[in-house]
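These notes concern the structure reproduced below.
A protein chain is absent from this complex, but the other protein chains hold their places.
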Amino acid sequence: MLRLRDPIHGFLHADPLEAALIGSRPLQRLRWIHQLGFTFLVYPGAEHSRFSHVLGAMHMAGRVFDNLVAKRPQLLPEREKPLARRLVRAAALLHDVGHAPFSHSAEDRFEAGIDHEEMTRRLLASAEIADLFARLGDGLELADVVALLAGRVSAERRFLAQMISGELDVDKMDYLLRDSLFCGVRYGVYDLDRLVDTLLPVVDPESGDTGLGVEAGGVHAVEALILARYYMFTQVYFNVTGKALEHHLTEWLRGEGRFWPCEPERFLEEDDHSTLAAMRRSTDVHARAVVDRRHFPLAFETREHPSVAERAAFEAAVPELQERFGERALLVARSAKDPHRLGTGRVLVVGDGGSPEPLERASDFLRHLSRIDVCRIYARAEIRDEVAAALASRLRG
Amino acid sequence: MLRLRDPIHGFLHADPLEAALIGSRPLQRLRWIHQLGFTFLVYPGAEHSRFSHVLGAMHMAGRVFDNLVAKRPQLLPEREKPLARRLVRAAALLHDVGHAPFSHSAEDRFEAGIDHEEMTRRLLASAEIADLFARLGDGLELADVVALLAGRVSAERRFLAQMISGELDVDKMDYLLRDSLFCGVRYGVYDLDRLVDTLLPVVDPESGDTGLGVEAGGVHAVEALILARYYMFTQVYFNVTGKALEHHLTEWLRGEGRFWPCEPERFLEEDDHSTLAAMRRSTDVHARAVVDRRHFPLAFETREHPSVAERAAFEAAVPELQERFGERALLVARSAKDPHRLGTGRVLVVGDGGSPEPLERASDFLRHLSRIDVCRIYARAEIRDEVAAALASRLRG
Amino acid sequence: MLRLRDPIHGFLHADPLEAALIGSRPLQRLRWIHQLGFTFLVYPGAEHSRFSHVLGAMHMAGRVFDNLVAKRPQLLPEREKPLARRLVRAAALLHDVGHAPFSHSAEDRFEAGIDHEEMTRRLLASAEIADLFARLGDGLELADVVALLAGRVSAERRFLAQMISGELDVDKMDYLLRDSLFCGVRYGVYDLDRLVDTLLPVVDPESGDTGLGVEAGGVHAVEALILARYYMFTQVYFNVTGKALEHHLTEWLRGEGRFWPCEPERFLEEDDHSTLAAMRRSTDVHARAVVDRRHFPLAFETREHPSVAERAAFEAAVPELQERFGERALLVARSAKDPHRLGTGRVLVVGDGGSPEPLERASDFLRHLSRIDVCRIYARAEIRDEVAAALASRLRG
Partner (left out) sequence: MLRLRDPIHGFLHADPLEAALIGSRPLQRLRWIHQLGFTFLVYPGAEHSRFSHVLGAMHMAGRVFDNLVAKRPQLLPEREKPLARRLVRAAALLHDVGHAPFSHSAEDRFEAGIDHEEMTRRLLASAEIADLFARLGDGLELADVVALLAGRVSAERRFLAQMISGELDVDKMDYLLRDSLFCGVRYGVYDLDRLVDTLLPVVDPESGDTGLGVEAGGVHAVEALILARYYMFTQVYFNVTGKALEHHLTEWLRGEGRFWPCEPERFLEEDDHSTLAAMRRSTDVHARAVVDRRHFPLAFETREHPSVAERAAFEAAVPELQERFGERALLVARSAKDPHRLGTGRVLVVGDGGSPEPLERASDFLRHLSRIDVCRIYARAEIRDEVAAALASRLRG
């Protein structure tokens, strides 16, 4: 049993298959992918990699699973429990291997138009991973992990898929606390113990699926999780400087016609450092902006929740500005995020009696948490004031 | 210089006057008043007293003051700064001395219909306190402290009064963190450093007063403070068991015709332990409920944010129930709190340019945080089910 | 299952028997016994009671037990494990019920010369506790708890007794962290997770007993625990003011011929508040010293580790001083503690190969941690300087 120390969760344990997966190239590559892209250039402590995050997600998967079966011993047949536990831990460990350099910074620049989920699937299909499952799987099938990551799971095991990707998934349980700690902020801190303690499996009367729900006493803990995420987006993930650097990366890739490879062996060569090394060799204006940390200054930004009119005026202004100043002289950044996915995936709240009710009904203010949708324009220093003036006259005039 | 350790703020310092005030009887009495009334019977860690809270509030007053004058050196004439600092610290230290046993639990049971603010004024008028100011005041006048506590302060010093009582006062800066720590919860945790760092004095263009405002970058820190308070109310301060015990205390006082004395010397004799000792000697049903920790069970409660109709139906039902079952067999608990006071006291946000705007305009969701207004009925165990049924048929029928 | 929040351990759980024991009078009385006696008068945050400590000790007992059986599944027969777990948790919960008011402050003033362990036994023999075990024991016998508390346990279950009282017991695992948190210090902070993770059962080749040992990798974690305790004694528990107040309490009891009752029903009436109430009614100089917080000032103290000669000179001086100034005018405080009990109870360290070795051999500097033995004399303010001069001429002359 491998034991590791973690700043968030204390001791982490890994069984032989997990330890071998941790040592595999797709996982080790994550050591060289910053969890928060360029954020470390703004928050100096944010030097943590996606590697430590997936270890934490694996740990949380085991912890949530143990809690669910302790509460509902009939949730799964006794003999299936150990395997289901290993399944969900393996899925959490592997769910991020397809991430491009700098994580989400330029994730739409994969060859062949694939996304990072598809890249994850391709990496899991490699011989290296398949061999580890064959040798050390001890009953756990790689195919089941892949299916779980894709959300293909029986109705009575829907909660396992939701633990990996859903409103209450172990991904955000880990990253909110981890990113807060390393950034040195408290926006992402919520009450993990309380949350875990109040989760429970619930049969959705509409779909018949056994999903991940919460006791009535845990509604505020879920609200706090959702708010923590909301604040991390507005304060950290959508930080004005970090977003500029991301767009410079994307523009550099676009300008040089570069894509992240979609073939596993070549993909494994690409990480933050190989990318930075290539940018250092480039004379492109966007590469230099990143390397020399002289990003285009901000010319304009909307509020976090712009009105429909403000949004429309912004969209109308962009092509004009691009025409007038040239596309390469501007960065257009639209940073949008829904504060939760309650519209698409139900979280049910189980009260003392009666039937479960959807979270958005049980929680008064979650309904009022509106979509973040900051639109920004950055411009080359020489024309920044001109662009700002042009936009101001259009949008505020 | 007296040095004390504090679980929240680390080292606290007190100058000779402050040290003497800390040693005075009105302050020492606060050691025997639980900060959170009966909450320690629900959250075992909540054994902290109001004494340690006022030390923390004094500390925060100095810290906020230092930050404000560092940001705006012209805020006060140089030679007035040390005195203004001592003024606001003394006010924070003394602001709670008039609290009745068990803090807010039965605060409407003062003789002569006074409240705890009036009781504070009477204690401050005592010879003991006056003597300390006379001997050790070194320029600080007791009258100025009393005036500040009453909010009587010049327009250009309005921020000093708001530091003691206002949306961003040092009282809640301290108690949210303190109560969370001792209860073992995280609901009240917010980013104190960020908040203090973004406060600044603002001249309100409407009133001309120099009040306590916040930089645009601190809006989320203020939101977090307000949310922390909101959650502490719903999860801890309005806890169903704690509220029952509070009402038993009030009913015992009422039943025996007891009041908290409004004369200082007699008031100083009254604390949680003298009160509990008296309850232990009583055979009254409400006294026994507290002493034997067998409070009336809950028969009914509304949601945290009941509809107008639900609230009205509840109010209509109460007299009927009291008639039918007897007033002494029921506890009627209405626990209401506004999540902020933005309606009555403006907090201004200072952006990069233009004029300051009110916080409720700068913050999208503070507008949507609605008033907590839980109504509950507890009933003697023998009739609890009957009461519950009666209410259910009225309110849900 | 009762769930409680705790500032140190997060969520605590209690089964029906445990919940009923928590509600019993001997346990509830502990709410009114300060965990650290008069320390709250020096460290304002130290208002916590022995009640929350025993909840934490119970929690730690379960956690350590689970860890031991996870590491050594053959440690106990499968069917005995649940009962052994409940046994050690119940013992941890009940181990402190016999504590006198103000905990250790005046623990030698029991009637009939009994000590607090004997008082614990008498309380456990009461009908109230016996009834709870009879109704809710579900296989757990009160007699087994009493035997475990007395250390009467079979050789292969020696580790259970050591978990309750020994170098690595759950008592100090809890109190060091708890006392540090509430005092606002860090002296008592050690790495609990690491410690628990490295404990394991070891058969002592000398005695044949299965005791509580530690992996070689955990030696430093144990050293840290022992150091944490050492520092808490020198910095907090033996604080100069706290010790003065303890001796005033003892002297008051002695002067008035008072003893703590050894009969359970009367003992249950005695707590910190009944004691303080009695002191408030007294005109005795020692009672006044506590009530008015005007303890005798310190006239002299030795170093923490005095030389044999210094110690002897002190002991020789005491009767002379008592003769000259009168016993009632002095407080003689000898505060001694061994930093560990390794001399009397072996802790074995299990390395990679070979036989286990005693901790004091595996740890270089534990051997050098010497006994704390501070001797102090406090004297009435009027004669303090005279006493100090007399001692200085004797001890330093």
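As written, the chain order gives the labels A, B and C, with residue 1 at the start of each chain.
We adopt the following convention: contacts are C-beta pairs under 8 Å (C-beta built on N, C-alpha and C of every residue); 3 or more make two chains touch, one makes a residue touch a chain.
Owing to the predicted nature of the structure, the values given are computational and were not obtained by experimental measurement.
One chain is not displayed; in the complete assembly it touches the shown chains A, B, C. Only one residue from C:S154, C:S207 or C:Q235 touches the chain missing from this view: C:Q235. Across the entire complex, the residue among C:R194, C:R229 or C:H273 in touch with the chain not shown is C:R194.
If you put the hidden chain back, the residue from C:V202, C:L369 or C:A390 that touches it is C:L369.
Residue-level contact of chain C with the missing chain is found at 185-187, 189-191, 194, 220, 224, 227, 231, 234-235, 304-305, 364-365, 368-370.
Although one chain is not shown, part of chain B still touches it, namely residues 3, 10-11, 193-194, 197.
On the side of chain A, the interface with the absent chain consists of residues 4-8, 10, 23, 28, 31, 40, 43-45, 47-49, 51-52, 55, 181-185, 273, 276-277, 293, using the contact rule stated above.
Please note the rule applied: only the chains that are shown with their structure count from here on.
Relative to chain C, the most remote chain by averaged C-alpha coordinates is A.
Relative orientation of chain B with respect to chain C corresponds to a rotation of 180°, obtained by superposing CA atoms and rounded to a multiple of 5. Measuring from the averaged C-alpha position of chain A to that of chain C gives a distance of 48 Å. For this pair, chain B with chain C, the centres built from the Cα atoms lie 36 Å apart.
The distance from the centre of chain A to the centre of chain B, each centre being the mean of the chain's C-alpha atoms, comes to 40 Å. Among the residues of chain A, those in touch with two or more other chains are 194.
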